[in-house]
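Excluded from the complex is one protein chain; the other protein chains are retained at their positions.
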Amino acid sequence: MMIALLRRLGQTVFVLFGISALVFLVFFATPGADPTARIAGRNASPQTMEKVRQEYGFDRPLPVQYATMMKKLFITQDLASYVDRGELVVPEIARAAPVTVSLVCGAAVIWVVLSIAMGTLAAALKGTWTDRSLMMLGLVGISMPVFWLGQVANLITQSRYHDTWLFSWVPGLGYVPLTENPWGWFKALVIPWIVLAVMFIGIYSRVLRADLVALSGEDFMRTARAKGLSPTRILLRHGLRTSMITFVSLFGLDFAQLVGGGALLTEVVFGLPGVGRLTYQALTNLDLPLIMATVMYSAVFVVLANAVVDVLYLFLDPRVRDAR
Amino acid sequence: MTRRSDTAITPDASASASASASASARPLLDVRDVRKTYHLPRGQTLKAVDGISLSVMPGEVLGLVGESGCGKSTLGRCLLRLTDVSSGEILFEGQDITALKERALRPLRQQMQMVFQDSYASLNPRRRIGDLLAEPLRVHPDPDGRKRSRATITARLHELMDLVSLPVSALERYAHEFSGGQRQRINIARALALSPRLVVADEPVSALDVSVQAQIVNLFADLQARLGLTYVFIAHDLAVVRQISTSVAVMYLGAVVELGETDAVLHSPAHPYSAALTAAVPRPVVGAARAAPLGGDIPSPVARPAGCRFHTRCPFVQDRCRVEEPALHVIEPGHSVACHFPLAEG
Partner (left out) sequence: MPAETIPMLPAPLLEVRDLCVSFPSRGRMIPIVEHVSFTLGERDILGLVGESGSGKSVTAMALMGLIDSPGVQITGSALFRGQELVGLAQKQLLRLRGSEIAMIFQDPMTAFTPVYTIGWQIDEQIRAHERLSRKQARARTVELLADMGVPDPARTADRYPHQLSGGLRQRAMIAMALSCNPSLLIADEPTTALDVTVQAQILDLIRSLRSTYGSSVLLITHDMGVVAETCDTTLVLYSGRVAETGPTDALFAHPGHPYTAALLASIPPLDGPRPHRLPAIAGAPPAPLERPAGCAFAPRCSYAHETCRDAPPPLVPLVPAGQAGQAGQAGQNTGAQSAANIQQQSAQFAACVLPAEGTLLLPRLLEADTAMSSPGGIILGLSDQGIQPMLSSAGEPPL
């Protein structure tokens, strides 16, 4: 077990190294483009250029440049963005991350609970109108683009019906830190949560239903019926429990990419200063240090989430436990 | 390295089986100490084939029998180089094919063909049977090295359908339109398209119903007699193997434990495992005498017992068996066994 964990850790480090090297090469070592000018910003004075070149070691070999970059990113954490008047990049991400994590975690709770409920109910009532309408609802959820849904939600709750009793509690766009005001945090995020979750509810409930229906033809489900168990128990304890293996692997990846910045559209629509929005700004300004940092942050999350999914697998599937 | 003559079926054993066997009696297939090892995670090794030596004379039918995990299918694939061996030599008509590159192997591939268990999976469902059968004829040149003409191919296809007793109209159809038995006929026709000398059949009848199985076993026997084919017939069903084979190799956990003429091995088995295996087959006769079944399970091939590989289940196990691995040795002409204490005749 210990060896397995260590090996896993080694793999994680290796993957992170690979991603960082790739991103570094793409943005800093592209032939014909001088990263110094990029970092220094438009119309930078020769002094600034020289300072940047010194600081990042752009006059030295590529491996040294890479090492310098990594040192500034992870150890000294003084990577600065000149486009943004010398703002330090790492603290900037540290400020944005809680916003994104709050948004995604809340949405995840909603989509996991609702999709399991909908998928299981639909599978249990396979072929009935309830099944059909739930799945139709799921399809509608998948088809609505999140930015459109967000705008509609804003239109309704912020302006059109804001003054009715129904939506008068909705605060203005923006983020309230959990540590400052938990209730305010909740009120500010509840609508973004729902908007972000809608598409995933659709996908997950449909996937889960399909999986449960496929499982119902399995030999072990037949055995469970032959044992005289109640249909509910068969569906939940034997079917759903086995389906969770697929569910978790899907969830791990989606969750990670959202935390890593994939919730960009929701963040923009609701004015939440999260990592997605930060990445977006970095890309529009071609702010190389910030791009480097956000991509690394995202990679760390995806790789970590993968590791977590693998560990969850160990708990969910005894066959995997023995295979390693 | 001097080859252990004991592992070969003696020429006179197979001469009776085939009139076409040449007097020089060079084996068609000669397997020398072949091993196939798979490396598993956690540093474990699986010795699927663990030092097998045997030879097959032209016109002979060698039955490979054994239970799951004994390595009979892996050996079958190794024989045709569908799987590379880890060590050892495989000689086809005296030529070592173990290390041949794919290109050099290609002309030899025409000489050796395989028939698989799953008659459906081995046929592309989207192509007409005629196309499937014609493909090897189009790809491989004829014995004179020329490309076959369309007319030659058509003639050959009709010939093949006749060989396996299917109507010519079958060529226009698709795999799903046939029953399991008919599909297996098609697979046999495909294997025979290039007039091979050796056919390795891996459980070719075990997916079929009994009444259909008999037809296919008969077909194999007819074709062998008619075309002078040589078979390596892999099956877990001893009765089927007995029906078709001239000699039998009984495998257990990657090794041959007994080898000899069919009747010698199945009627007076010298290895306790062969004896137990034959005894365990339920006979369709009420009140047939039955020996007590073998206890225990087949050990995992990954954790093969030390000493004799069968000692954990052997009813006659002695101390020597637990430490010393018995070598395959001759007990009578054409009959060898890997046991320290072979069972007496009868």
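For reference, chains read A and B in written order, and residue numbers begin at 1 within each chain.
In this text, a residue touches a chain if its C-beta (ideal position, glycine included) is under 8 Å from a C-beta of that chain, and two chains touch if they have at least 3 such contacts.
What you see is a predicted model; the values in this text were computed from it and never measured.
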> If the full complex is used, which shown chains touch the chain that is missing here?
Replying inline: A, B
> Of B:V210, B:A303 or B:A344, which one is in contact with the hidden chain?
Replying inline: B:V210
> Touching the left-out chain: which of B:Q182, B:S247 or B:T312?
Replying inline: B:Q182
> What subunit B residues would touch the chain not displayed?
Replying inline: 67-68, 165-167, 169-170, 173, 178-182, 185, 209-215, 217-219, 221, 236, 238-240, 242-243, 263, 266-267, 276-290, 293-295, 297-298, 313
>> Residue by residue, what part of subunit A touches the chain that was omitted?
In response: 127, 218-220, 222-230, 233, 237-238, 241-242, 245, 316-319, 322
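Quick note on the criterion: only the chains that are shown with their structure count from here on.
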>> Taking the mean of the CA coordinates per chain, how far is subunit A from subunit B in Å?
In response: 55
